[in-house]
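Only one protein chain is missing from this complex, and each of the others stays in its spot.
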Amino acid sequence: MGGFVVNRLWQGAIVVLSVVVVVFILTRLIGDPVRVMLPLEATVEQRAAFEAQLGLDRPILEQFVTYVRDVAVLDFGESLWQRRPVLEIIVERAPATILLTFSAIGLAVLLAVPLGIVAALRPEGLVDRVVVIISLLGLSIPQFWLGLLLIVLFSLTLGWLPTSGSGGLDHLILPALTLALPALTRLVMVVRSTMIDELNAQYVKVLRAKGIRPWRVVGVHALRNSAVPILTIAGWELIRTLSGYTVVVETVFAWPGLGLTAIQAIERQDLILLQAIVFVTAISVVVLNLLLDVLFKAIDPRIEMNAK
Amino acid sequence: DDITIVIGSEPTTLDPHAADDGGEKAVNDNIFDTLMVRDTEGNLGLGIASEWPTQIDPTTWEFKIEPGITFQNGEPLNAAAVAFSIERMIDPELNSEQLSYFSTFAGAEAVDELTVHVRTSGPDPILPARMYYFMIVPPEASQATDFAEAPIGSGPYRFVSWDRGNQIVLEADPNYRGEAPDVSQVTYRFIEEPGTRLSTLLAGEVDLVTNLLPEFMGQVPQAASMRSLEHPMVLLNADGGITADARVRRALNLAIDKEALASALFEGQAQVEQGQLLGPTYFGYNEDVTAFPYDPDRARELLAEAGAEGGQITLVSTSGRWLKDRELTEVVGGYWSAVGLDVDVQIYEFDEYLQRLFRSEDGQRSDAIFIVSGNELLDADRSFSAYLAPSGFGASNSIPQMEEWITAARTEIDLDARQAIYEEVVEYAHEEALLTFLLNINNIWGMSERLSWDPRVDGKMFISTMTVE
Amino acid sequence: MSVAESDPQIGGEATIVPVADARPGGGYWSDLVGDTPGLIGFICLGSLFFIAVFAPLLAPYDPAAQNIIARLKPPVWMDGGSWAHILGTDHLGRDVLSRLLHGSRISLFVGFATVLLAGTFGVLIGLIAGYAGGRTDQWITGFIDTNVAFPGLLLALLILAVIGPSMTTVIVVLALNGWMVYARMARSVVLSLRQTAFVEAAELLGCHTGRILIRHLLPNLAAPLLTLGTLEFARIVLAEAALSFLGLGVQPPATSWGLDVAQGKDYMFRAWWLVTIPGLAIAFTVLAINLIASWLRVTTDPVEREKRFARRFGAAG
Partner (left out) sequence: MSEPLLTVEGLHVEFLTRRGRVHAVRGVSFDLRPGQALGLVGESGCGKSVTSQAIMGLVQLPGRIIGGDVRWKGKSLIDPDSADYRREVCGRDIAMVFQDPMTSLDPLFSVGDQIVEVLMRHRGMTRVAAHKRAVELLDMVHIREPQKRVAQFPHEFSGGMRQRVLIAMALASEPELLVADEPTTALDVTVQASLLDLLAELQRNLSLAVLMITHDLGVVAKLCHDVAVMYAGEIIEDGPAERMLHHPSHPYTAGLLSATPTLAKTRHRLETIDGQPPDLRLPRTQCSFRPRCVNAIDACAIAPDLTPLSTNQGRLACHNPVKQRTPASVASTNDESKQNGYTAEPLLSVRNLSVHYPIGRQGFFGRRDILKAVDNVSFDIWPGETLGLVGESGSGKTTTGRAVLRAVPVTSGSITFDRQEITTLAREPLRRLRRDMQIIFQDPYSSLNPRMTVQDIVAEPLLVHGIETDPSRLRDRVAHLLELVGLPADAAIRHPHAFSGGQRQRVGIARALTLEPRFIIADEPVSALDVSIRAQVVNLMQDLQARLGLTYLFVAHDLAVVRHIADRVAIMKGGKIIEIGPADEVYTNPAQPYTRALLDAVPEIDDKHRLRSWSKPAQAAADTPVS
């Protein structure tokens, strides 16, 4: 187990490093931060000065070495756009995104599991059809549209919840719901199909013959057997969301998170901030994957954790 | 009373000298004072300057300051503070994004307690106008490391808190020298999404929303609009392509129904640009030049004369940067197609777009580039230098005469002579149709029922001028 | 339906009237006709393709023709609507119906092309990783993780810089951004399949690796792949909207549903139909494809197919 974790961390480090390298090179290729950052009317001298200040006039290799050296000690440098340490910005914004994504995916899982199970109990039955069609519809709604719709309903019409911003739990509900819906619908489909498979399995027949109560057969045995595929997809959704799909929701609900910051960094060509965000994202993907693997091991004793 | 204002983007810093962003200005306008001010119509007036500045030699302006003003931390706002602020602005350490506004600053000295001399690198006729944008910071406090997070000024409001990503709170400074404003506390929130901004207002969460879309005017409790500094237009390449022919350029102007743009696309919240890159409030405005009429037949004729019927023209633009940028581009493209041109509309992501907008050495330019010019100094120089002088970063012509005129006007101290040069430039540019002139669009604010406030031509939101029921 | 009720010929070779076509390969048609949702899906998708192909003939106007004087006209059934523009006009006074019809071409094409591209690449990678195992697997998994951790928007910008905005860009960007999910799924299924005896049998028969991957493993991936592909299709049609809005997407005068949804966004409170109508078109397409997919999923799985048959037939008879 320990060996497994160490091994995976190694792999993760390689993943993070390759992401960093690729991002570093690409960010130097795709745009000119000086052009974007400075006002249109800035003079040539101002541009040159700014470039020198960013160190962009030095050879790319040198820039890279400096960069890697700094990152190694967690010094991400100063944001070009906000003019303060990048780490500070990330520490400030990450919690909001983490809170949002985790509650959204948590919500999605919590809702998807019962819905999927109900659908799977009678495949192609009435309930199943309704659940499937509703989730398909949910899947095809543009997220910002849904977000605004929820605002209109819950904030404008009913006046129950605030429209936007962050703050108490009430601020979290709408963005989390909006973010949860697509994940929810995908999860419902997964829960449904794995549960159908599991309920057809021989051991379920055996459990029935043992006289084990139906809810236990479904809710404990079959569900636990479906847990790995379900959690795989849930983890995938979480990772996807973390690595950028929150942008829309964060924009719609003015949610001060990392996604919004990332897109603003891209708009402003703030390479330093962007690199740091990518770095953090890569690390969280690696950590999440690791956590999921450990979780799978806890769920499924067949999974070997050999340090292979 | 407390009010809440929604602005589009969060300030990246609250240091009034560092960044060039609208969010920062929106907040700091209420915390800091400037030497000069403008009235709602845009006419220059005195701020903390006690009398009109005088140019004591071609490169020195003298400012006198009102006595007895102190910063919110007790520091005196005197000539030394002004001189300090100016030196701070041009300090390479600070590397201010605002330098392009103050590019002529060379230094400043406090002559006595209330007199300051501002040196300029060359003759600068519009220095007073620049001073309207220049905020005076307290010499002591501005050196603190957290000045950018918790600014201290001398204005009617003082900084309370900044919850990053969420809100900034200011409160009326009880020690303010002037009369106490009606609004005692103001909260700024930052929402980019237009639909969300609208809904905060509709939900009664906020009192003032900036940059309302014209389409939403009918839906908000109160709306206010005012001509803004934004001038959408299209740069035409006078050096190459079919647009090298002035007749084609004129035709491109004639082909567009600007009235329709203003009344339909902007729901009346825009004015037709009068054949020049300036609004009537600008210095250098030429009253004799008027808009190209909408005359597609004539446009076709001109195209035919120039042998450019069915000619190909590339129209470059970006999306999401300015109000209705994409729509305007598409409509312009549509009008041009309607007179028989083969229009290739290319909408790029901003950086890619800039790459095409910036004039490169080899001069390879797209035929037509959509741009929105915004000139806070209300003076022709900035816009003309950028888009009409061949050396300008966004210029699409190589006419030496333009360069000469614009350079001469920049340092011309005599206002009448300066005005005369600009009128020539305007006339020439209009004659040659160096641009496709489009509109001057309005700023629109959505307001709650209880708020009363008159918007200003420069778009500034001085909380002290607001009242709530 | 009837089984031979009485069979006079008692010998070994009595004829049996099958309940349905007994050929395992055949019978899909009767299967489809019996499966109402599946049939609806096929009909819907068929008509969508019809619309896409014949859009220029069906559309009443040029989708790019503007008339800003007549902008934001509501659909015919609302106050102020007219038969001239059945579904109203957009913010530039273009006919929504015509844009809807024309938009189907690009939306469907982008959706299918991306799913195909990302699916093919991802499945291939996943198959190789899962089958080869060991070091190869580790490297490929690392590669997948790297890609997952890579911000898609940045990728989009890069590709834009290289090849410029166009439909191809959209497809490439979305495919590069989406293949990992197929790879992961393929890999995990193959990991479990490769332990099964029939794969070992194929190896011992002397099958080449390629044949084992394509002939033996791939068909067993079909069911989960179909599900995934359709879910991804939906995601992609929407993602295309996002890209279009950033200026990365299709270029005017071309249009797509996603672009229209994105452009209509700002007018949601004033002209809801601008977002809703193309949005419904997307939903409709996704729904149709999913209906087909769920039908196919059952049909390609012999056991489930039997069950469905019995369910339907049992309910009827």
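Going in written order, the chains are labelled A, B and C, and every chain counts its residues from 1.
Keep this in mind: a residue touches a chain if its C-beta (ideal position, glycine included) is under 8 Å from a C-beta of that chain, and two chains touch if they have at least 3 such contacts.
These figures come from a predicted structure and were not determined experimentally.
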Shown chains touched by the chain that is not drawn here: A, C
Residue ranges of subunit C at the interface with the undisplayed chain: 3-7, 10-12, 14, 16-25, 27, 196-198, 200-208, 211, 215-216, 219-220, 222, 300, 302-303, 305-307, 309-311, 313-314
Absent chain, residues of subunit A that touch it: 2-3, 6, 201-203, 205-213, 216, 221, 224-225, 299-302, 306-307
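In this text, only the chains that are shown with their structure count from here on.
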Separation of mean Cα positions, subunit C and subunit A [Å, integer]: 23
Euclidean distance of C-alpha centroids - subunit A vs subunit B, Å: 39
Residues of subunit C engaged with two or more neighbouring chains: 157, 161, 265, 268
Junction residues of subunit B - those touching two or more other chains: 195, 199, 351
For the subunit B and subunit A complex, residues of the former touching the latter: 12-13, 18-20, 92, 95, 97, 99-100, 103, 148, 164-167, 189-193, 195-196, 199-200, 202-203, 205, 350-351, 354-355, 357-358, 382, 385-386, 393-394
Residues of subunit B that touch subunit C when the two form their complex: 194-195, 198-199, 213, 215-216, 219, 260-261, 264-265, 318-320, 326-327, 330-331, 333-334, 337, 345-349, 351-353
Contact footprint of subunit B on subunit C as seen in their complex: 64-66, 68-69, 71-72, 91-93, 157, 160-161, 165, 245-248, 251-253, 263, 265-271
